[in-house]
Structure formats: structure tokens, C-alpha cells
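A single protein chain has been removed from this complex, and every other one stays in its place.
So, chain A:
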Amino acid sequence: MTDSFGSPPVSAKRRTILTAVAAGAAASFVLPRTTFAAAAVTAPSAKDYPMKAFTQKTEAATLQAMYGKSAAPASSDVKLDAPDIAENGAVVPVSFDANVKNVTGAAILAPSNPFTMACAYKIPAGTNPAISSRVKLGKTTKVVAVIEADGKLMSASKQVKVTLGGCG
């Protein structure tokens, strides 16, 4: 019987101490901002993943598959922040902020990409409808932030010029 370090058997107490020390060392070296908390975190299930919405090639079809509606009217309550020109399409910072109540969902669409939808979020009560992330843009495209609130859709969009495509 050997422990994870391949050393010969040691007493149970010493093993416990070694393991604890190793875990602490790993935490401090590899994940400087992370600690092992007592609460167990379980992996999410992929069964609710909206695969159909992620394989649509037009804005209307994506909205239909994701929210059951074919259009998201533009609204000044939705703010979309994306660069005018993206030099590297592989990493384009996109963020949105919605000044509306009862937001339940959000999505970022790039209609000129091979598949329109880049990402979607389920926003529970208490979470602010403002998220920043980075997406890939294959070529110059309109980027749309869609917000779902009270069962209605609204959106903001912006044209982003891509100098170097990031999808292929």
C-alpha cells in the first residue's frame, strides 16, 4: 500500500498530516485565489442545454428555438458594449447591461457566425442582468444582446468590424 506520493506505508496520523499539507500546498501554489471549502460543489447537468438554439443559423430561428419568439425589438433599456473594430476575432470582449426588472434570461447573438448564438444565460432573481464575457467572431458581424424580461424580448445591437476572423 502506498500513498499518492509513492512512498512506503506510513501511520494513519502521519498520512493525514501529509495529505493536508499537500492539499494546502497545492491550493496555494496552483490556485492562489482558491481555497477548498467544505461545501461540495456538484457538476451541472447538460440535460437542459438548449442544443437546438445553438445550431440555428439565423437570428429569427435562434430566438424561436430559445425563447419561442421570432423577434427581439430594439430597446434603449439594453446596453451592449463591444469594440467598433476587433483586431482578433477569437477574443472579442462583449458585455451587456439591462435597465429593466424581472430579467430571466439573456443571450448574445452573432448572426454572421456559423451558428448564430454565442452564449445564453439564465438569470435568477437577485442576479444583476449585466454580464461581461468574451466571444469569437468569424467575420464582421452585427452583435446582438437579447434580454428576456416578464416574458418579453428586447435587444441592443452593434456592428463589430473583425480584422482577423476567429472561427476558422
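Please note the rule applied: contacts are C-beta pairs under 8 Å (C-beta built on N, C-alpha and C of every residue); 3 or more make two chains touch, one makes a residue touch a chain; residues count from 1.
Throughout what follows, contacts and distances are computed from a predicted model.
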Which listed name, "Thiosulfate oxidation carrier complex protein SoxZ", "Lactate racemase domain-containing protein", "Binding-protein-dependent transport systems inner membrane component" or "cytochrome-c oxidase", is the one UniProt assigns to the chain that has been left out?
"Thiosulfate oxidation carrier complex protein SoxZ"
Give me the chain A residues in contact with the hidden chain, please.
30-31, 33-37, 39, 41-46, 48-50, 54, 90-92, 95, 110, 113-115, 117-124, 126-128, 130-138, 166-168
